[in-house]
Structure formats: C-alpha cells, structure tokens
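The complex is shown incomplete by one protein chain, all other protein chains being positioned as in the whole.
In order of appearance the chains are A and B, and numbering begins at 1 in each one.
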Amino acid sequence: MVPLSWYLLLAAALFAIGLYAVMARRNLIGMLMGLELMLNAINLNLIAFWRYLSPATVRFRVLAIIVLVVAAGEAAVGLALIVAVFRLRETENVDELNLLRW
Amino acid sequence: MSQYALIGVYLIIALIFGVAPPLLAWFLSPKKPNPYKGEVYESGIKTFGPTWIRFKPQYYLFALAFLVFDVEAALLLPWAVAYLWLPLYAVIEAVIFILILVFGLVYVWRRGWLTWM
Partner (left out) sequence: MEQEIFQLSYLQAIVPELLLLVVGLLLLGVDLVLPEARKRELSVWAAAGFAIVALASPLAYLGEPQFVFGGMIGSEPLNAIFAFIFAMAAFLVALLSRDDERLEPSGVYYALIAFAVIGMDLMVAATDFIMLYLALELTGLSLYLLSAYDRRSRFSVEAGMKYFFYGSVASAVMLYGITFIAGLTGQTLYLGVRYLFASAVMPAWFGMGVLVLILAGVGFKVAMVPLHTWAPDVYEGAPTPVTAFLSVTSKAAGVMALMRLLVWIWGSLPSHAEMTSLIAALAIVTITLGNLFALRQKSFKRLLAYSSITQAGYVLVGVTALSPMGLTAVGFYLAIYAVTNIAAFTVLVLVSNRSGSDWLRDFVGLQQRSPALALALLVALLSLGGVPPFAGFVGKILLFAAALKSGFVWLVGAALANVLISLYYYLNAVRMAYTRAEEPVEPLSIPVASRWVLVIATAGIILGTILAYPLYHLLERAAMVWF
C-alpha cells in the first residue's frame, strides 16, 4: 500500500502550486483556479488522514464535504466579483487594478 | 477474472458498433466534392465574425447559480443515504436547509436573473 507520507507530500505540493498560482498569476480567473487547487489539496490531505489514521471517524468525511461546499461558495463569490470588475474595467489583469495604493 | 473478460468482450462489441457504420458509409458512398460542401455549417447561416469571442458575462451568472445549487446537493447526499436511521430533528433540519435553497431559487427567479437578455 502507498504510505501516508506520499499523500501528504502530494497534498503539500498541490497546496504550494495553488498558492504560487494565486500569488504569481496576473489573471483573475487564473488566481481563482489557484485558490480552488489549494482547497482541493486540503481535501486530499484530510481524506488521506482519515483513511490511514482514523477510518472510523465520521467527522473527517463531514469536514471534507463541507470544504467542497465552501469551495463552491468561494468560487461563486469570486466569479461574481470578477464579473463586476470586468464590467467596470474591461480587464482581468490584476496589474491594472491599481487604484488603491498605500 | 471471467467477469473482466466479459467486460472486455462487451467493450470490443461496443467499439465495432460505434466504428463500423461510419467506416461502411465512407467505403460505400459516392464522392462528388464541391466548394460549398466544404464550408463551415452553422444552422444553415453563413458564419460571421470571429469564432474566438468572449462570452457575455451573463453566461457566468447562470454558471454561478447552477454551481451553487449543484454543490449544495453534496450536503444532502449523506443525509439521503442515512435517511432511514436519522432522528426526527435531522430530517427537520434538512427540510429547513432545502427551504432556504428554494428561497434562493425563488429570489433569483423573481429578480429576473434567469431570463436570457
């Protein structure tokens, strides 16, 4: 059987890739995809822990479903904001969203 | 093992059924090419404008509404699976949850966001 640590490493790698996408991408949709990737990595982590360490616990599966649903909610809010930005500015490029500066 | 063999046989037959008719048609049909036949067909009207256009933002609004309602169903799945063993309060909770979703649907509908403009 594949050891638990492999799953954890995979999840960590996916999480890092997602984080990198959010920070380095200049396209709003691309950033949103990175965010979703992070949440999927988290779910993978969770399910791996559940399967290997405490298969009898229901809590983990419930949490996994909740994460799925919250991710969908986040995607919906994010897309709605992107549509609003696009209608106003005709752009999806973050570098052009520079009105607010410190 | 024999069950896998059955699936294999099934796959092969399915493939033959799918691939044979076009192949037969290609072999048997007469070929008289002319330039009009080579044109892109789109509901009988000539294509105009570039095909690589952006979708209207409204397309995304439909997608959003669909996405939300679709994924909320994920919460109902475990509830439905365990339905027979559930205490009464769990059933009532889920009904309230569904009612809130219905309210959301009615809201979107009454707002007129479901009509394509």
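Here, a contact is a pair of C-beta atoms (placed from the backbone, for glycine too) under 8 Å apart; a residue touches a chain by one contact, two chains touch by 3 or more.
All values derive from a computational prediction rather than experimental measurement.
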item	value
Displayed chains contacted by the hidden chain, counting the whole assembly	A, B
Residue among A:9, A:24 or A:70 touching the omitted chain	A:70
Where the missing chain touches chain B, by residue	87, 89-90, 100, 103, 107, 110-111
Positions on chain A contacted by the hidden chain, ascending	15, 18-19, 22, 28, 31, 35, 38-39, 41-42, 45-46, 48-50, 53-54, 57, 59-60, 62-63, 66-67, 70, 73-74, 77-78, 80-82, 84-85, 87-89, 97, 99-102
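Keep in mind that, in the parts below, only the chains that are shown with their structure count from here on.
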item	value
Centroid distance [mean C-alpha coordinates] between chain B and chain A, Å	24
Interfacial residue positions of chain A with respect to chain B in the complex	61-62, 65-66, 68-69, 72-73, 75-76, 79-80, 82-83, 86-87
Of chain B, residues touching chain A in the complex	57, 60-61, 63-64, 67-68, 70-72, 74-75, 77-78
